[in-house]
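Here the complex is missing one protein chain, while the rest keep their positions.
Right, subunit A next:
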Amino acid sequence: MSAVTAEVREAVVKKRRGHPSSHGEARFGFAMIGLSVLFVAVFTAIPIVASLGLSFFSWDVISTPEYVGLENYRRLFTDGPVLKSFGVTLGMALAIVVLQLTIGLGLAVLVNQRKLVWVRTLFRTAFYLPLLASTAAVSIFMGYLFDYKFGVVNYYLGLLGIPNVPWLTSGFGAAATIVLIAVWQQIGFTFVLFVASLMSVPTDVLEAAQIDGAGGLRTLFRIKIPLISPTILFAAVVALINAMQLFDQPYIMTKGGPGSATTTVTISMYQKGFQNLQFGYGSAIAIVLLAAILVITGLQFLAARKLVFYQ
């Protein structure tokens, strides 16, 4: 064996262990991550720190920022409308997540029972299509469909003898309607996730259950759901993070109204930050929203330690 092959082998072994084999490799690594690091740093990492920093200042974008300590946070926790927007967001987000998970799971289980592949593809396409439209487009046509006087929904309810429902023109109605519209559009996300993970449940486990005489519902709750519980947790976390940022639909359909019934946190942040040019106060709202999201996500993972079954 020559010295050269020994050297090469040594270099390969070194590389497998993850040690830099040369300065060249390290330099290459830095060059490769350079662009991503630059853009993620400038437009994500630094803004996270800056958002926290700005929340201690009073700033209208034009004049010099003025350090105000915790004043923005003190103001936030005594600002009735902004506090209410946190409550509105939390309520709507919870409703969206619960409906999105249960309906998505139910439909996934039903589709999963279909034996024909083309039937499964057909339903998957149907439930996925709303996801292809932008929330702006959805908000526009849903606004027409749920119109109080001329809307198609109230027209058909009228045929059944039900008087016009103030879908978007009453406080509770608007919040509930926006929840339904968000669920309608997002259902494809949880559905596709759950179908994929139900497919991965090993058939021998299901067969064993069948031989032991477990019925359909028993198999569902005792075997399928526990086995896909990591996916359910993932869906719950992602859906909640999204729902806590609910903005487009209420902004376009109701402008946060009637009154402040659908003014979510992101809408109050938009109003304070970009309409009233209170960048410091807007940042404080953003930081509290971020904290709320992190706390709720943490709670989800905590609950998951008891409920989620990892193989």
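Convention: a residue touches a chain if its C-beta (ideal position, glycine included) is under 8 Å from a C-beta of that chain, and two chains touch if they have at least 3 such contacts; residues count from 1.
The rule is simple: contacts and distances are computed from a predicted model.
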item	value
Chain not present in the shown complex, as UniProt names it (candidates "Anti-sigma factor", "Urease accessory protein UreF", "histidine kinase" or "Carbohydrate ABC transporter permease")	"Carbohydrate ABC transporter permease"
Contacting the left-out chain in the complete assembly, out of A:L206, A:I241 or A:I296	A:I241
Candidate in contact with the missing chain, chosen from A:P130, A:P226 or A:G257	A:P130
Residues belonging to subunit A that touch the chain removed from view	8, 12, 15-16, 18-21, 24-30, 32-48, 50-51, 54, 61, 103, 106-107, 110-111, 113-114, 122-145, 150, 152, 155, 184, 187-189, 192-193, 196-197, 216, 230-231, 234-235, 238, 241, 244-245, 247-248, 251-252, 266, 269-270, 273-274, 279, 282-283, 286-287, 289-290, 293-294, 297
